[in-house]
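Omission of a single protein chain aside, the complex is shown with its protein chains in their original locations.
Let's turn to chain A:
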Amino acid sequence: MTIFLKKFGTTLNGRQFGRESFAAFGPSLRDVKDDEKIIVDFEGVVTFTPSWGDEFLGPLSHRFGERLVLKNTENPSVQATLKLLGSIYGTNFLSIF
């Protein structure tokens, strides 16, 4: 499954917005198979912050672990946010380009 973050907007900021985004997408995760990868695609995102990222990527990372794969993470705010969240979660996010 691929999650296209730009469908939530280009300015992904704020815990409240992050929570609402994850809650809205939650039902789509019900049918994920046990061996299926979850690809989060950052293409089109302009501003990405730890507050939004923690509320959205945090639950995904907790549930799917190494099956969570990030794509198109070149944006500098994406890079900076992933670096911080990775250090807090004690994980290195797997990125593909």
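Here is the rule we use: a contact is a pair of C-beta atoms (placed from the backbone, for glycine too) under 8 Å apart; a residue touches a chain by one contact, two chains touch by 3 or more; residues count from 1.
Throughout what follows, contacts and distances are computed from a predicted model.
Asks: Please identify the absent chain by the protein name in its UniProt record; candidates are "Oxidoreductase", "ABC-2 family transporter protein", "HTH merR-type domain-containing protein" or "Surface layer protein A domain-containing protein".
Replies: UniProt protein name of the non-displayed chain: "HTH merR-type domain-containing protein".
Asks: Please identify, in ascending order, the residues of chain A that touch the omitted chain?
Replies: 9-11, 13-17, 46-51, 54, 75-78, 80-81, 83-84, 88
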